[in-house]
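Below: one structure in structure tokens.
Just one protein chain is left out here, and the rest sit where they should.
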Amino acid sequence: MTDLENILPYLGELIARWLRGFLPSWLVDMIMMAIVGLLIILLMVIVVMALTLLERKILGRLQDRLGPNRVGPYGLIQPVADVLKLLIKEDIIPEKADRLLHFLAPVIIVVPAFMVWAVIPFGKKLVAADLNIAVLYVIALGSVTSIAILMAGWGSGNKYALLGGFRAVAQLFSYEVPMALAILSVVIAAGSMSLQKIVEAQSPLPFVLLQPVAFLIYFICGVAETNRSPFDLPEAESEIIAGYHIEYSGVKWAMFFLAEYINTFAVSAMVVTLFLGGWKGPILPSYLWFFIKVAIVVYVFFWLRATFPRLRIDQLLNFSWKFLVPLAMANLLVTGLVTKLGLVYGIKVTAYWVGNILVGGLGLYLLGRFTPKKALA
Amino acid sequence: MAVALKTQEIVLNMGPQHPSTHGVFRMVLTLEGETIVDLKPVYGYLHRGIEKLSEGRSYLQAVPITDRLDYMCAMTNEFAYAVAVEKLAGIKPPERAEYIRVIMAEFTRILNHMMAIGFLFNDLGAYFTPVLYAFRAREHILDLFEWASGSRMMPNYIRPGGVAGDLPEGFIPQAKKLVAHLWKFADELDTFLSENEIFLQRARGVGVLPPEVAIAYGVTGPVLRASGVKYDVRRAEPYSVYDRFDFEIPTLPNGDVYDRYMLRLLEWKQSLRILEQALDQIPDGPVSEKVPRRLRPPKGEVYGRIEAPKGELGFYLVSDGSDKPYRFKIRPTSFVNLGVLREITIGHKVADVVIILGSIDITMGEVDR
Amino acid sequence: MFGLGLLKGLYTTIKHGIMTYFKGYKHPFPKRYFTGRPAPRLEPEGVGLFTLQYPEEKYSMFPRFRGALMHLRDPQTGQPKCVACGACALACPHGVIEVVAEGKGKERKLVDYLYNLGRCVFCRLCVEACPYGAIEMSHEYELATYENKMVLHLEDLLKIGDRSNVTESGWAWK
Partner (left out) sequence: MMEEIFQLLKEKFPEAIVEIPEEAKDPTVVIRKEQIREVSLFLRDEVGFNYLSFMAGVDLPERFEVVYYLYSMGREPISSNLGPLAIKVYVEDKTNPSLPTVSDIWPSAFQQEQEIYDFFGIVFEGHPDLRRIFMWEGFPGWPLRKDFENRTFTFKELEPTRPKAPYW
């Protein structure tokens, strides 16, 4: 197993050693980085293609359907057909569009989506750059998306797109705050901002058990950040048709699509890294564990999409500012207190639990009180 | 908000090509931010001139045309037309035919309500799941229709004077099996959707239609009863054999989107009660009165109405003694119900317009005719 | 408590998702490579896979199903039963049918029978009007064509009748 575990780092070392034979070492470092970057991009494209198929298959199954089944056995070649179709589709720029913004938006949206993957640990030794401020980096990159979406919404010269852009900006900004607060309590508990260190801090118990409230908040915010149902207001199909990417077609539209799925995958990866113990797991190599866990989280994403209706924009913002932010702050307080007390592990875990159950239970109870009732008055 | 921020109003064209305007309905919205200031409905994109077409056809030939009014529930359209023609010509259909009609009409009501609930959730953004569950159950009902009439959606089955043919062998046991399943499906949808907190937040207090407004605008059907008005043609002016069945007219007090949803679910269960009784009581006998193929009703005019799934559906027929109706006027449920749309959407958000429209439950085939 | 309704919804969908692997139409192998017998209509169950892979799998039609019109032959003589009376053309609400005949009175003979498929609404009023039981609705429903060949002639309708193995009009409506 250790062989399997180390195969990729070993290969990298091999190539680097060979290159150092005839190249200066700074050039070798750069080449290695380029190779890693290319590998990640390639991986992401494959992952996105798989995700598009998986989403349709899973949604189909949840809806008593079969999902795509025409292209290849079990519809396995469907993503290839989709990509081909998108590549050869005509690229239309509306007459009223702001051509520069319209062109730049898909580029800008796709870059941060790829960049996030520089810091996410795929395995024990598989991380492109083990930054010590990785958490900050991820949060910062997440906010770039909203600029691109606003550019797309404004630049399309379409009222639906504009509405979508407005919604997206309001939503992304509101959900960044509780998200950051939720991550902060994890950071306090782990004592580091490096994602590798956070993963290593999750033994024996992953943070989902120690910080269930932070996990829930992060998960909800993650769904909102990636504009997925039930928070898919910026591209609400039934209201504003496709929101900010209504005027895009062909490759540009594919860019939005790519970014959305990479972000989904990235948020799942962050959930796994921060709360589900990252690449930790018995027997199987670490990167496999990572992908298995991410797949489960992604499945939950699709499951949510198949089940829930969408919130309205004011309810969405209320939910963030009036519920999630106070809850995250209370959770942060509890986490900080418990950590500061410096107890032994067992007692600390119990204290986390009690604190979380109190905070979370109170929050859900209050939320339930202010939700309209089914009762037919 | 104390200080209202003044924003520029934008005019947004919703439809005719829009995923949640239920066909080719078009709304011209004036928005301030996301809030609706004004709404103007635009009709006519599916206008086929059914009234004019029917004036050029005999009374029997108009039956296939009525199928295409509200293509969701063709059976009740035919039923309403048959009731009108029978009133005009003084025909009394046989007992068994009346029971068959009631069975078909109640199945249609369930079918329409499950599709209405499903598409309401589509408008809410539940990505097709309730719709597809509803489609699935609907397919079983349509199987019955196809079995009896030969066509799923355009059955051409209920005719003036009776029905086109007797029920096939084995229909009634199968229908009973389906009724048992539909009870279960109603409960499943109830657990799936009714308590969903997101749905409650979206639907409670949205699009409130006060009873006085509803009556003034002539709104009928589930939309009216969800506003607390206990009016149902099946009870107010019993036609066919509806006076023999034991069922209730459910009403709900609030008149918002949630109540309209809930009322459809309750009515669905009442329809199942009617079906159980009708399937048990159905007598033997002929299924059609002898009606000449070129029916020449006496001179006069008549209005026959039934409680279609969407509300009161009626046909106003003027006969001049010839074999063609002189005037063929449809009282379209969806069209009249749509009249109240502007009243109940102003002040809501864009996202609410689509669900209010979805909760009114229209079919453009009937609106534009 | 907030969230119970959401959990109920999640339970319903996952139940449906899991049950698709056990109930309903079974597709252990991609069905498209094994075309088989007509598929039965599912019993009302509520769960299970509901996808019918259409061009390969097809429903068996109900006897009363109304597809394209067909002409029936007299089993003794093998000639079309139609006597060109034109009742069907008169009964049709959309002017789909045109009967071409020769001669007058007893001599009247059917020459051709034009059936405009593009305008037909499959209402079966023509069949009900026919006093000789000469026409019936077939079970053919895959009627799309690549060419603009919407008008079917007598020989096409007779071919459909021969294919469908029906000798008596209204056999399903007894």
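As written, the chains take the letters A, B and C, and residue 1 is the first residue of each chain.
FYI, a residue touches a chain if its C-beta (ideal position, glycine included) is under 8 Å from a C-beta of that chain, and two chains touch if they have at least 3 such contacts.
Here the structure is a predicted model, which means the values were calculated and not measured.
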Touching partners, among the displayed chains, of the absent chain: B
Which of B:87, B:101, B:136 or B:260 contacts the chain that the document leaves out: B:87
Residue of B:10, B:215, B:241 or B:346 touching the missing chain in the full complex: B:215
Chain not shown, touching residues in chain B: 11, 13, 28, 40, 42-44, 47, 49, 51-52, 55-56, 87-88, 211, 213, 215-219, 224, 228-232, 235-237, 249, 300-303, 305, 312, 314, 316, 318, 326-327, 329, 331, 335-336, 338-340, 343, 368-369
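Simple rule for what comes next: only the chains that are shown with their structure count from here on.
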Chain occupying the most central position, where position means C-alpha average: B
Interface with more contacting C-beta pairs, comparing A-C to B-C: B-C
Whole-Å gap between the CA centroids of chain A and chain B: 44
Between chain B and chain C, centroid-to-centroid distance (C-alpha), Å: 27
Residue numbers of chain C (touch at least two other chains): 2-3, 5-6, 9, 12-13, 16, 50
Sites on chain B at which at least two other chains make contact: 129, 133, 136, 194-200
List of chain B residues in touch with chain A within their complex: 10, 12, 18-20, 34, 121-129, 132-133, 136, 194-202, 204-205, 252-254, 258-259, 262, 349-352, 354
Interface residues, chain A side, partner chain B - complex: 59, 62-65, 159-160, 163, 166, 229-230, 232-233, 236-241, 305-315, 368, 371-374, 376-377
Complex interface listing, chain A residues touching chain C: 58, 60-66, 69-70, 73-74, 303-304, 306-308, 364-365, 367-368, 371, 374
